[in-house]
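Take a look at the structure set out below.
With one protein chain withheld, the remaining protein chains of the complex are depicted in position.
Per-chain numbering from 1; labels A and B assigned in written order.
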Amino acid sequence: MTAEHKDQARGHKQTSDAQNSSSKIAAEAQRWQEQTRAPFVSENPERRESFETQALKWPINPLYSPADLEALGFDYMKDLGFPGEYPYTRGTKANGHRSNFWTMTQVTGFGKGEEWAKRARYMLDQGLSGLILEHDLATTNGYDSDDPIVEGEVGRAGMALDSLEDLEKAFDLPFDKLQYLMSVCNAPQPVNLAMIIAALEKKNVDPKEFVLHIVNGILIEYICVGRYIYPPEHGLRLATDCIEYIIRHHPNWAPISIISAQLQPAKANPVQEIAFSLAIACAYIDETLKRGFDIDTVAPYFHFVVNVDMDFFEGICKLRAFRKCWARLMKERYGATNPDAMKIRMMTSPTTIALTLQQPLNNIGRLAIMATACALGGAGDNMTTPLHDEAHSLPAEEAIRVGAALQHIVAHETGVAETIDPLAGSYYVETLTKQMEDAAFAEMDKIFDMGGAVKAIEKGYFQRALGREQYERNKDVEEGRRKWVGVNHLKLAEEKREIEIFRLNDAMEEEQIAKVRELRERRDQDAVNAALAKVKAAAINGDNMVVSCLEAVKVYATHGELCHAMREVFGEYHADSQLGGF
Amino acid sequence: MTAIADNINDLSRQILAGNIGAGARAIRWLDDGDPRGADVLSLIFPHTGRAHLIGITGPPGAGKSSLTNTLITEQRRRGRRVGVIAIDPSSPFTGGAILGDRVRMAQHTVDPDVFIRSIGTRGQAGGLSRSSHDACLVLDAMNYDVIFVETVGVGQDEIDVVALAHTTLIIGVPGLGDEVQAVKAGLMEAGDIFVINKADRDGYDDTYRQFELMLHLRAESVSRNEIDKKASAWSPPLLRAVAKRAEGTVEIVDATDAHREYLQNSGHFVKRSSHREREQFICLLREAVVDEIMEGMDEGILNRILRREIDPYTAASHELARWKGNTTS
Partner (left out) sequence: MNTMPTASWVGFKMLKKTRPLRILLAKLGMDTHTVGITVIAHALREAGMEVIFTGLKQTPDMVAAAAVQEDVDVVGISTLSAGHTRSLPKLARLLREAGAGDKLLLAGGVIPEEDRQLLEDAGVDRIFTMGSDTRDIVAYLQEWWLNKSESTEV
């Protein structure tokens, strides 16, 4: 036999050895089931009729083995590869968390009215270098504080932002300490972006030394939560204007975040989370590519926020599948070649929907478990931990400390981050990951066949799917199929807890109303009218809205005026299909 | 707004004066089969027959409610008082329903000259026609000039409802695959005005052509069939609309106005109204007779049918005979 033939023969033997070994295992598994397990189960019946994953409700087998992987066509090199290499299932970082832990952050809570600057300064003094700016419902719905339609909403869910003046006051901050600001304001994003840029200019902040991160995620609002103003195709255009503006003028900033986590309270299951989020990302990407960019430039700008829920393995596998699906999507659908385009940028977090109002200390345990799941699934670039006690709407110092400590405990005391992607190879984990990936692609194909995310939104596809899930999952809890400690299991009879809500502060609302009215008297109305006309023209002509909005905010056109100007051109969106799918 | 009167006579007077609460209560009685409804109806009936009933139907996803919303705006602009009966399917198992059509007409909620009423199909044979017909009579008596009856055209019931209107508007939409299949055959013949909504969508040209073809074939078959002169003088227009931008609305209302004029000039307006009343009478009679027969019936005969001991025809004639006073059972 030649050396070549010997090699070939050895190769054949190895393959058939493997096959023999696998079919041997399958045969043994059958034997085990019949001779060892079945007799045991007949004496000790299973505690449930069926075992299912929490959100997907996929059946969970008693045991997973190599046979399951083989049945799925699992291939180590194709499906996993190595950390920092395509398809990034084992992580986007070449050394996992061994060189650096994930950045540990906290939701700082939002400021209400002018309290924000004071709170922000305090946070910065405590050593935080990043802040989140949320806006009230009047602002995110595109109204000034003095519009009667928003009575009672001013400054409640976030900051009231009527004009550049409000931001100038809020930005009374030590910008040498503040390095990162995230702004959550989806619907009139170009207006919000323009105001922030103008405010930073006024404060002489060097935009290259500072990272502004705008969420700019309007499409997901048509599916859940519902903070939108204009019809989806215009919402998409405005979002793309912001993305384009930032890529061209502030390439070190982050122009978009797809907050997959927003889908969780709407009861999306992991497959829906992945598929809906990625289909939405493709809608933004497609639009941005039309502006003359290529995928290798655009894709690295995308950022995701992904939560895990209490089902330990669903969470871990979701993170792994998410990474793989993004990588495959960029490569297969768009032909990306730059690794940065295929490595997903992600922030992870334990979800708040798993936490209970009842017996809040239990939530610390839940958060620890979910934070561990994040670490095991790959925590992404940063992880945040929510507060364990929902009853207090403002973060109590102890809750902040506990949340921060949790991450450190996971990082330093458990050892789960000492090796990269430690659960890889687990028969269950790899089976579930691959199944999620396959299901997510099938779901995405459905959405692409409909014509993409915007068309699917107009058809009401997402809303109907989620409405059904909401009802079914609520029934699971009410009818006891899902056991939830404190809620329907081990309840405390006498416990009665209240969520503290923000009280209508009439004085504050009146102050804000007076402020904006006074501003309108004081400013150069002619300049404002001219600027608004330019904004309308830009809207009609398809020009980048950020440019004309910038000019307008500098002459103190108000937020509401700018949004109304766009309303006149785009119209307001009245969905054919409501959230909830009706 | 004053409280609803507590006696039938005063309530009827309130209805004729346009009192919304009174009208709504009467519609409720009629929908529920409450005998007070029939009492009210007998008093207000002489004041009906004036309103222009416009049926609106099409496949799910056609945007009917959004289109109706823009039509209301245009009708209001022309100074008409508008009523809307919005029909949504009830669960055949639980009898419940989520009636959400009025969400898309929310801008008209507080307009005192617009009355929007949601009705569930409630799953009884023929019941839908009766309920919606009665509701229309109440709105008619309240002096609404135009009454839209809006429903999904999937069941025969729904088609019957719409076909009983003076003017039937069929809405098509691009992108459903075989668009004409989605519009049931009966509707193509019963429709007076055809509208392709969401005309800005891909596939609009194909859909338009398909409808054009069907209408052409219909015109040909009508001209060959001289007996059916009903539709011969009216050539159904094929219009386009983009409801979300209120495009095409003026043309549609012009068309419905033109159709009303045509009906009035040809005497068909009154004919269609009377035809509707006659159908209603037969429907009520049927229901009453069946109810009465079944009232006196014992379960025995039903059990015998279930056990295949007797066939339905024989059973029916037995029961009829029993009811007529014979003693066989």
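Note that a contact is a pair of C-beta atoms (placed from the backbone, for glycine too) under 8 Å apart; a residue touches a chain by one contact, two chains touch by 3 or more.
The structure presented is a predicted model; accordingly, all values stated were derived computationally and were not measured.
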Of the candidates B:Arg81, B:Arg122 or B:His259, the residue in contact with the absent chain is B:Arg122
Residues of subunit A in contact with the chain that isn't shown?
137-138, 141, 149-153, 156-157, 225-227, 265-267, 357, 467, 470-471, 474, 478, 487, 498-504, 578-582
For subunit B, which residues lie in contact with the unshown chain of the complex?
1-4, 20-21, 24-25, 27-28, 32-34, 90-91, 94-100, 102-103, 106, 109-110, 115-118, 120, 122-124, 127, 291, 294, 299, 302-303
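The definition used in the following text is that only the chains that are shown with their structure count from here on.
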Taking each chain's centre as the mean of its CA atoms, how far is subunit A from subunit B in angstrom?
46
In the complex, go through subunit A and note every residue touching subunit B.
231, 451, 459, 571, 574, 576, 578, 582
Where on subunit B is subunit A touching in the complex?
61, 63, 65-66, 69, 98, 100, 103-104, 106, 202, 244-245
